[in-house]
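What follows is a short report on a single structure.
Removed: one protein chain of the complex. Kept in place: all other protein chains.
Order of writing sets the chain letters: A and B. Residues in each chain are counted from 1.
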Amino acid sequence: MSIEFIYPEFEVIRNENKCISCRICEQQCANEAHSYDEKHKIMMCDDSKCVNCQRCVSFCPKRALKIVKSDCTLRENANWSNETIKEIYKQANSGGVLLSSMGNPKPFPVYWDKILINASQVTNPSIDPLREPMETRVYLGKKPSKVQRTKDGALDCKLPPQLELSMPVMFSAMSYGSISYNAHKSLALAATELGILYNTGEGGLHEDFYCYGENTVVQVASGRFGVHADYLKAGAAIEIKIGQGAKPGIGGHLPGAKIVGDISRTRMIPEGSDAISPAPHHDIYSIEDLRQLVFSLKEATEYKKPVIVKVAAVHNIAAIASGIARSGADIIAIDGFRGGTGAAPTRIRDHVGIPIELALAAVDQRLRNEGIRNHVSLVVGGSIRSAADVVKAIALGADACYVATAALLALGCHLCRTCQSGKCNWGIATQRPELVKRLNPAMGSERLINLMTAWKHEIKEFMGGMGINSIEALRGNRLMLRGIGLTEKELEILHISHAGE
Amino acid sequence: MKIEGQVRIPSGCAISAVISKDGNKMSGETITNSMKPMHDRSNGLGGGFAGYGIYPEYKDFYAFHMFFDSRDTRKKCEAFLKERFEIVQSEIIPTRKIPAITDEPIIWRYFVAPLNSVLVSLQSEEKEFVAKTIIKINAEMSGAYVFSSGKNMGAFKAVGFPEDVGIFYKLEDYEGYTWTAHGRYPTNTPGWWGGAHPFTLLDYSVVHNGEISSYDANRRFIEMFGYKCTLQTDTEVITYIMDYLLRVQGLTLNESASVIAAPFWSTIAAKTDLDDQKKHTYLRTIFPSLLITGPFSIIFAFDGGLMALNDRLKLRSMVVGEKNDKVYIASEEAAIRTMEPNAENIWSPAGGEPVIVKVKEGAF
Partner (left out) sequence: MQTIDVADLDYKAINETLREAGSDFIIEGCCGQKFIAAGMSDKNVTINGIPGNALGAYLNNANITVNANAQDAVGDTMNEGKILIHGNIGDAAGYAMRGGKIYVQGNAGYRAGIHMKAYEEKIPVMIIGGCAGSFLGEYQAGGVIIVLGLHKDNKRIVGNFPCTGMHGGKIFLRGNCENIHFPKQVTARCASEGELDEIREYLSEYCSDFCYSVDELLSEPFTVITPDSKNPYKQMYVAN
């Protein structure tokens, strides 16, 4: 080997006693880690190609395979970790910016795990959600600040456009291109069945999916791919993507190699051409410009669609959200620094942004201080991992949550974090037809529906335990939360008491 | 809730200005109207104006425009001023009650001159003394705020849309040779009148559109020289930087523009005029911490002139037009057309290219 050699991160362990050389592992691995030695009639393996996606493990009929972390390490050093050293080797070899996928994996505090939820005992009754009515429906959108009456004194029931969700969860933006046709179809089918919404991301809306428009959020990002009047009118809402938690302040870049066939048609750009999303919207360099984009979209859709403005959680998020609330947006979506992505510069992903829990707490409080919380709905994501996270987010003040990584896991993702390679063995983050077809949309949507149905039951269990039978009564109800092991400052920002208080 | 100064509040904006090179006077009505077509660039949380040449009868006195939260504060502040200044006139600034402007503080103005005895005993230069006194009042006297302090000029500002603020202050009753205007779009504000713009320091006033990204690098540098950024706004730090470059360092307006909106190194390298190249290299090298990045368009007005400047990437819009002796500058051409439908030579200065307009010597 040479100076460029880096020992593989994973080793494929094959139990030769169990292996029957059926070659299923070889067929399943798009990374070509497995091969068959015709001469010696045995299975071979190139560990350096393994990304630990667990596809072969899952499909081995004899359970003969496992993937383990390699124990070949450099000399231990608390300052220079193995990971850091290998990253330096990679950059010295290539001169490239390190590129990773999915959310920030670093051991920063997860505040969801340091917040506990309340339950009723004696002084008021808990409710049995299986037998008693329990409401999880929410409406997202601007609420008028004053009740209006018609000339005859009746209530004027006209409302700004609202999104109805059967439960306070939506699938967040993942573009067609970064994920596959079948993944998009699974999300669209599931959202329709569940009475929630999915989000096109910035890659346009495939013509086959216009029929799911009522359950679709169409996104307008800085690249404006596939954005035209019909697209804007196709969805239930329009989302302006300013930023994303995994890479705040950074644009996107779908390599030309992935701009093929339907992707090219849906994005309305030529095949093979890089799809570059600039870091900013070049018509938004200031807060009053955001107002301009919000209202240009409203004008183009005749004020029938709520406009969501999605931003990454960054230091000044409370002031930013306040500005957005005053810009005509109906809904603000905030994406925390653990949000997933198909590809982001490693350094940005791991070092830029702030946790969604703190951002949410600060924004909700600021909007209340200014008396404008009702002007907008708040949606948070990055990362919401379970029904418990949803309940905590709602109690901190969110109207709804965005989930994406959890949805991908439901579709088969094993979080190997190599989406950028385009060789997703689970048929999700790939455009190769033979891989895409591994994800059956009927089955995928069923798994998504299962997941969300289970979460909904769990949310109801939590609510019942607190004696709350409608999700509205949980929203912003921070008394239902207590911190555990948090500093004074953290409790102050979260605006919750410590357990025992 | 924290007010400006305790927390940094970014904001977007609209700006507008008119100046007569011949020193001809214009009423404040024109500039007020210029803000109407740019209504959507503000959000009703701040508007303001600065007029130059508006107090000819008191032109040798500093005109202090002040907000007070109560009569007691005013009495206390007046006592403080009397120890240091001769107050030749003290009056309420006339306003007009309109539904669009509410919760106004007590708004007062004083025409003052520093007491010679005080200056002598402090061995202080007059302007320096006045500036320091204002900074002291604003920092230490709770409930009192000086929002304008130059000679023969004045700022008028409030929480509201700028076109309403102009009506509120009866600007049609004032005649000035320069007017600047600002409509504010803060990302949050508790509705504090002092937080509206323009920001002023003696006869300097700045209106600004954009949110700069270099703020704290600039602030921490400029505070080495005795400035105190109490409001934490871009406008404030820009004003101090201009004061430092012009007054302390003795740079020209053009040179100052080359510091704060310096050309890219590649642009400097491509210059064919070698002296110019050397000058820019020198200025960038000596004042790296005063380079302002991120979007801004500013109008910096002073006694007898103004300078308009965009950031070097020109991330904000700014248009200039002319008609006879007048020069018009605004975020949008529509504002210029409102002031002068037949404005000529409409153009957009490039990023970092200052537009400097001076009133003819002795004309005001």
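Methods note: contacts are C-beta pairs under 8 Å (C-beta built on N, C-alpha and C of every residue); 3 or more make two chains touch, one makes a residue touch a chain.
Owing to the predicted nature of the structure, the values given are computational and were not obtained by experimental measurement.
Shown chains touched by the missing chain in the whole complex: A, B.
Contact with the undisplayed chain is limited, among B:Arg8, B:Arg284 or B:Lys314, to B:Lys314.
Touching the missing chain, out of A:Glu207, A:Asp283, A:Glu434 or A:Glu492, is residue A:Asp283. For the options A:Ile85, A:Ile117 or A:Ala300, the residue in contact with the chain missing from this view is A:Ala300. Residue in contact with the omitted chain (choice from A:Pro61, A:Gly272, A:Pro433 or A:Gly485): A:Gly272. Against the chain not displayed here, chain B makes contact via residues 37-38, 40, 264, 266-267, 270, 313-314, 317, 319, 332-335, 337-338, 346-348, 350-351.
On the side of chain A, the interface with the absent chain consists of residues 87, 90-91, 93-100, 220, 222-224, 227-229, 232, 253, 255-257, 264, 268-270, 272-274, 276, 278, 282-283, 292-293, 295-296, 299-302, 345-346, 418, 420-421, using the contact rule stated above.
The working rule: only the chains that are shown with their structure count from here on.
Measuring from the averaged C-alpha position of chain A to that of chain B gives a distance of 45 Å.
Taken together, the chain B residues at the contact with chain A in this complex read 1, 7-14, 40-43, 45, 185-188, 190, 209-211, 295, 315-316. Interface residues of chain A facing chain B in the complex, by the touch rule stated above, are 285-289, 291-292, 295, 316, 318-320, 322-323, 326-327, 366, 369-370.
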